[in-house]
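Every protein chain but one is kept in place in this view of the complex.
Our next item is chain A:
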Amino acid sequence: MDGDPAVMKVPRSSSVEVKEDMDTKSEKQATRDALIDISFCGSTPMLWKVSDMKKCRSEGVIGALVGSLARQPRQNVRLGRPLELRPEEALLLLEKEKSTAAVRLDTQDCEDEEAHSEAVRLYEAGLESSYQEQCVLALEDKKKTLNRVMNEKENGTEGSGSAVRERLEALDQSFSFPWSAMAVQLCTARSGFSHCPEERSFHSTDCPMPRDEHLNTRFSVYRDLRNKGYYLTSAGKFGGDFLVYPGDPLRFHAHYIALCVSLDEEMPVCDILAIARLGSNVKKTVLLCSPQEGDVVYSSLQWSSMV
């Protein structure tokens, strides 16, 4: 959809301005296309498109896959789309203006009857063309199978090969591919043919995610660590807020368990002891992180035995 400026045939004098306009327009288009679409399920931000997921990963935001894997739905080892983002991750993407957040408004389904019936028509046309394609492919497939059977039979015994040959010849006339045997595709992400819900871009302060003190603390820590180049994932099983990796989580083990506390929060000694014990058992350093006037202060806990 980008207009290619080189193709335009314009008199040379004005071509430069036009080219610049086209450039900025195509740039805007490009940046718009480079934005990641975050959609919300309730108050949880999610990514649905593979391209969005790639862009997000290249930004250093990991997220977690929570859906069934399309090819192997009945197992829990590898999960598929959607990619669920933590609120901090979504806020970071919005802040860096790398993404737009959109929420489907429940109340306003596409009321436009024209557009809706147009969409239905397009969908049915798509189904029909897919059906035709599949008919042709199915016929070829069947011919190939019969040929193979025929060849095998001729290599083996004679006589029975003739029945197969007759079937092959009659195939062109009598072959029928029932509509109900057609393969259909179930889209994971919302594609063009579906409804046209009203979408509204959100500014980061308007997000449906509830912002409370703890989220702000965690977000400052997340942003700071991310800017330092670390990758972070969730650490509920380790009793902390984040697991901090020196590189991509697929290539490294976590080095730190980050626990976000505000500077004025009181922490009982037993809690500190518990988290330090836990960290030493799993061979990770515990980081107590507190935001302080735009910067973040880190304290690390390491257990050393007294001899």
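In this section, a contact is a pair of C-beta atoms (placed from the backbone, for glycine too) under 8 Å apart; a residue touches a chain by one contact, two chains touch by 3 or more; residues count from 1.
Simple rule for what comes next: contacts and distances are computed from a predicted model.
One chain of this complex is left out of the view, and of "WD repeat-containing protein 75", "Exosome component 7", "Trafficking protein particle complex subunit" or "tRNA-splicing endonuclease subunit Sen54 isoform X6", the protein name its UniProt record gives is "tRNA-splicing endonuclease subunit Sen54 isoform X6".
Across the entire complex, the residue among A:35, A:119, A:135 or A:301 in touch with the chain not shown is A:119.
Residue A:39 is the one among A:39, A:220 or A:290 that touches the chain missing from this view. Remark: the omitted chain is touched by one listed residue; of A:184, A:250 or A:269 this is A:184. Against the chain not shown here, chain A presents residues 39-42, 44, 46, 48, 64-68, 70, 73-76, 79, 81-82, 84, 86, 104, 116, 119-120, 123, 184, 186-191, 193-195, 234, 236-237.
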